[in-house]
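The complex appears here minus one protein chain, its other protein chains still in place.
After this line comes chain A, so read on.
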Amino acid sequence: MGQSGGGAKPRIGELLVSAELISNDQLEQALLHQKTAGGRLGDIILANRWVTAVDFYSVLTDQFRKGRIGDLLVERELISERQLLEAIETQKHWGTRLGDIILARGWVKPYLMGEALAEHFDKPNVDLLKDRLDESLLNRNDLSTYSENLFVPWRREGGLLKVAVADVNPKLLEMVDEIVDEPFDFVITSKFDIIWVLQEIGNQFYTEKAVHELANSKPEFSASEVFTVKQLIFLFISMTLSVIAISYWPVNSLVIINVIISVFLLLNFGLRIVLTWVGGDKHFDNLVTDEEVVAVDESTLPVYSVLLPMYHESATLPNIAQALRSLDYPLSKLDIKLILEHDDDETIETAKELGLEGIFEIIRVPDSLPKTKPKACNYALHFCRGELATIYDGEDAPEPDQLKKAVIAFQKAPQNTAVIQARLNYFNVAENWLTRMFTMEYSLWFDFYLPALDALRIPIPLGGTSNHFRMNVLREMEGWDPYNVTEDCDLGVRLTQAGYRVGVLNSTTFEEANNSIPNWIRQRSRWLKGYMQSYLVHMRSPILLYRKLGHVGFWGFQFFIGGTIVSALLTPVMFLMYILWLATSTTAFDPYFPPIVLYITLFNLLIANGFLIYLFMLSGFKRRYFSLIPWALTVPMYWLLQSWAGYKGFWQLIHNPFYWEKTHHGLTTFEVTHDIDASKTPVRTPAPSRAGAK
């Protein structure tokens, strides 16, 4: 905050004349009007549009200011002298405004800060919940702009529009000037009042945008239509031809089908080997070094929005709040959105009880269908102010320097980089067999596959959390597809198609691995259903997709996304045939396995599966989870579970495509931490009383 000196102040009119913003005649005219009709001289000048509010306050800010904001807060005994000194010292590093630092520290409640600000600027402090705004002044099309920039037209007084703002700075005034396009002055309010009132008034608008924006503007990318007519026709023709072929030429047809399946699985295996090799390059572990993080100038860091969608996760809220507070990033540059469903009173109450600092904002998502995480995030996107944005889940424990690393990674990355995916892993590694499998799978996925996909320019299916976006690109893409239950995967492919790059980052967010098989099946069936949705969406125009992604990207997409689905669905069929053959020594399958097919199948069965088991081992080895390595030998059982989930997802795709199969979190008894050592006996904490679901 700027400072004003003491002593006699020059008159406003004289200052404006001397700055050549108004003429002497205009000043005389304004004074005359003031004499006859009363009112403040500044308001009269602004109302006559002789000068814009931006120019007006650029000359006169100090005229209105009363004392230093810090001194005002100390005077009001809202902060101590020591806190003030600490805030000033912090300001030198963070480069943000003093008020933001004090709010971020949680030393002063936002509404009290509003009062102090109002006094500082000599403007009224309004409580928007009591002093209701005039809704007729709002332009519905500008609701997003209001919420993103924290201002809202309040009332018209004395012919002059009063705009409620949570902060005052030239950039904001310029923005307001541009949007309201008429003379205005401002009043002070708290950002929470603005958010609250905008949500109340604009619920329908924000919801409509969150749910239908993508489907309206880019219907070709919306999963709201599961199968297009063309796809249904293609499916019908393919199935009809297959049935005819099998009826007339059963052996040959089945051999051809067998060849296609075997070769596909072989290539799928080949791709995974390539990805493991490429992704295993240690270069990817040093994309951003610790030295670079230490050397970063915090004052240059951008405002970072953190989206935290939660549903019935009150138990995990304190943990994630603490994890976010612990981030090595200027707190005053954090714009954290707790995105809570309207009916989730339990989590909303917990958030209130926690008395979170001013950097946390609660966004209540109104009840509407589909009730999905992407829809909630889309909704919250209208309230985000960051230049960059990321998403975390309630049970996440990101490494503290992740945001800084993401900023550096963006600086080092090509200009067209739209999103950078951090690694995901688990903190409850050794809880049971399932968490061990899940951990190895995630390590393989995020530590090997995704870096390789980045290197090979194959579309990256983003992970559910810890993806760091450039906000402008995210908005340009219309956010996430609310109808896609793996909206993250879909967005990664969409971004690549739009010519953006999806990068990776050597920082890990630790999550809670599913420790219950039914819960895991629910989660995995949703993921696989989402993959099917994404595949269907992006394969609506395969030739167009080929043109956009190129050879490697297209085939990489086929085998990485398509391969995951096909593998899951085919594994039990192949296993069943194998077990039947093994148990009965039947020769019934012989005609369908001519030598070359038999060899490929044998290769897939023995070498490919063997190496896929080995890849699991490598994932544990790279993460130094040595104790997991022997467990990798049991991974075929995990594949069967995956197939189960695959068939469930497939069934749901047909019968209930948009249903968001909930995953319960907070089931673990392990401590939420980013400091993992899988070889040690885990530190246990009492089990949370209520499990969350997402």
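The rule is simple: a contact is a pair of C-beta atoms (placed from the backbone, for glycine too) under 8 Å apart; a residue touches a chain by one contact, two chains touch by 3 or more; residues count from 1.
We take it that contacts and distances are computed from a predicted model.
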From the options "Glycosyltransferase RgtA/B/C/D-like domain-containing protein", "4Fe-4S dicluster domain-containing protein", "Transport permease protein" or "Formate dehydrogenase major subunit", the chain left out of the display has the UniProt protein name "Glycosyltransferase RgtA/B/C/D-like domain-containing protein"
Contacting the left-out chain: of A:369, A:607 or A:637, that is A:607
Chain A positions in touch with the non-displayed chain are 276-277, 280-282, 595, 599, 602, 606-607, 610-611, 613-614, 617-618, 620-622, 624, 626-627, 629-630, 632, 679
